[in-house]
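All protein chains but one are shown in place.
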Amino acid sequence: MIRVLLTGFAPFDGASLNPSWEAARLAAAAPLDGFSLTAVELPCVFGDSIAELYRQVARVEPDIVLAVGLASGRTAVSVERVAVNVDDARIPDNAGNQPIDTPVVPGGPAAYFSTLPIKACVEAVRAAGIPAEVSPTAGSYVCNHVFYGLMHLLATERPATRGGFVHMPCAPGQVLDGGLPCLPVPAVAEALRLIAATTATVDTDARLAAGTIH
Amino acid sequence: MIRVLLTGFAPFDGASLNPSWEAARLAAAAPLDGFSLTAVELPCVFGDSIAELYRQVARVEPDIVLAVGLASGRTAVSVERVAVNVDDARIPDNAGNQPIDTPVVPGGPAAYFSTLPIKACVEAVRAAGIPAEVSPTAGSYVCNHVFYGLMHLLATERPATRGGFVHMPCAPGQVLDGGLPCLPVPAVAEALRLIAATTATVDTDARLAAGTIH
Amino acid sequence: MIRVLLTGFAPFDGASLNPSWEAARLAAAAPLDGFSLTAVELPCVFGDSIAELYRQVARVEPDIVLAVGLASGRTAVSVERVAVNVDDARIPDNAGNQPIDTPVVPGGPAAYFSTLPIKACVEAVRAAGIPAEVSPTAGSYVCNHVFYGLMHLLATERPATRGGFVHMPCAPGQVLDGGLPCLPVPAVAEALRLIAATTATVDTDARLAAGTIH
Partner (left out) sequence: MIRVLLTGFAPFDGASLNPSWEAARLAAAAPLDGFSLTAVELPCVFGDSIAELYRQVARVEPDIVLAVGLASGRTAVSVERVAVNVDDARIPDNAGNQPIDTPVVPGGPAAYFSTLPIKACVEAVRAAGIPAEVSPTAGSYVCNHVFYGLMHLLATERPATRGGFVHMPCAPGQVLDGGLPCLPVPAVAEALRLIAATTATVDTDARLAAGTIH
């Protein structure tokens, strides 16, 4: 049995729901054979989010950790490539914090790469008919914060656990006026299950050009 | 029994499928109670598309005509407001025609408004959880050409038949790399059924601000 | 001496300036040889804007009228093709009016085409190194309102006067954070002078594919 920890976020910036938590919960409700999926909701707060993530990792002892967040405006399931050691918040978090150019982990390296097989994950999601891409940046808000915190933990304390971050587009119900792209939450949940399954089985990543020119 | 004619387009610009035909066919395969839906595929050719539309209208004798086309890059089901009497093709059609600044109907009025209750239609689609919008332009390619041809026919020969044009986003399978937004084809098919049902029952359109600033 | 009336708009939606007025004023300050350019600022108010336009046309007796407005988010000088007989305001105008689906001119035709040689104008602007395009929609707010009002006046009372509408991108100073595209106001002013000169000299429009697919 492969243990997977899935995290979503609480709503932020005045929204009433965050589809990242809906997708994580939905994925966990119907795990693939041979997988145990645990979904937890993280607060959208600098510091507290990482603290809660660390508690859940200690509790679940996962083989794989997938943190999921909302990326309004994106069109596809976005598998993040790299977590950067900086917090730079355009808007305050849910506790009113607005760090500017502070490190996530003082003294930590500038960045960590995801340890998911990101190209194979993208291929697996696309093969299921769901748009997917590699993303070159997770931003500098709470999503990147949690991503960096996760990778730092795994690098320093849990080298056998693979982990990464997945951004998702808005849910249809958030954008009924058509102002932004969307993907159905069940499709994202399916993508998360496929990413977990791919991570459990692929050691050498696929060779797929998925970079950005700039 | 309310008779509805749904038209989609053949693939164009080198594509292997056109989701507007898939959506029209899917909608027709499961009509709402009290509706008879007939789906036909129009060629993506200036002139021939309108000729085929006119043949199908004569055959089906519809109460409502919904023409559907693909609008790559859009995010929502787009109910078009106005058909303009101009063909201006950026790329050749499937027969190699590339008209520039020629009227769809020589001597016809500059434009016709859709006779669908476009705001009520948008509200009905949104109420089903599917993003929808009013669009201020159907372009100047074969979609607008068919739209104008349809409205001219209804205005001059079939005043009791209501008609309009609906643009749809790409299907997920067309944009697996995430380059453009998408909506699932079954969601668009459901939107088409709702637009037909709304048109059959709403006389005075809803009051909904759905214009564009520019 | 060819008389040209250039109109820009007052600021709206809380902005402190409207670059359409800056561009019109700047163009008028340095007319091309043989041209007399008069710039006037129109209120961003349904109804009042057209009333003021009509007063200025009566006063100036222009050979050419170019109305100019701001289109936030556009990248190029946008020569509008068609004015549509509908007001549908997403936000209130400067006087608090928010018409929804009312005609600009009750009983007027659904649309009027610009009587500028729009393709030749686009070619002339591009030849000066300034990005330009034909736009298929002027929206349904005060810009389209003025455009339709202008074309109705010219069609019904001043058939010898040519007129049209030009949308412009934001000025650089409005988008210092890089959130939207911009063009320098002097470049837009130069484009306006070129559009006036082209209109004065071109009878048969250029053959240039500049339509939109949707």
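Things worth noting here:
Going in written order, the chains are labelled A, B and C, and every chain counts its residues from 1.
What we mean here is this: a contact is a pair of C-beta atoms (placed from the backbone, for glycine too) under 8 Å apart; a residue touches a chain by one contact, two chains touch by 3 or more.
Since we're looking at a predicted model, the values are computed, not measured.
For the omitted chain, the shown partners it touches in the full complex are A, C.
Looking at A:Leu5, A:Ala67, A:Val82 or A:Ala132, the residue that reaches the missing chain in the full complex is A:Val82. Residue A:Gly211 is the one among A:Gly14, A:Pro106, A:Pro159 or A:Gly211 that touches the chain missing from this view.
For the chain missing from the display, the contacting residue among A:Ala71, A:Val104, A:Leu154 or A:Leu194 is A:Ala71, taking the whole complex into account. Residues of chain C that touch the chain left out of the display are 74-78, 126, 129-133, 172-173, 175-184, 187. In the full complex, chain A touches the hidden chain at residues 69-72, 74, 81-82, 84, 86-91, 98, 100-101, 109-113, 119, 134, 136-141, 143-144, 167, 205, 207-214.
The criterion applied here is as follows: only the chains that are shown with their structure count from here on.
Contacts between chains trace an open chain of neighbours here, each touching only the next in line. For the touching copies chain A and chain B, the fraction of interface residue numbers used by both exceeds half; the interface is of the same-residue type. Chain C has its Cα centroid 46 Å from the Cα centroid of chain A.
Note on chain placement: the centre of chain B and the centre of chain C lie 30 Å apart, centres being C-alpha means. Centroids built from CA atoms put chain B at 38 Å from chain A.
Multi-chain contact residues of chain B, defined as those touching 2 or more other chains: 74.
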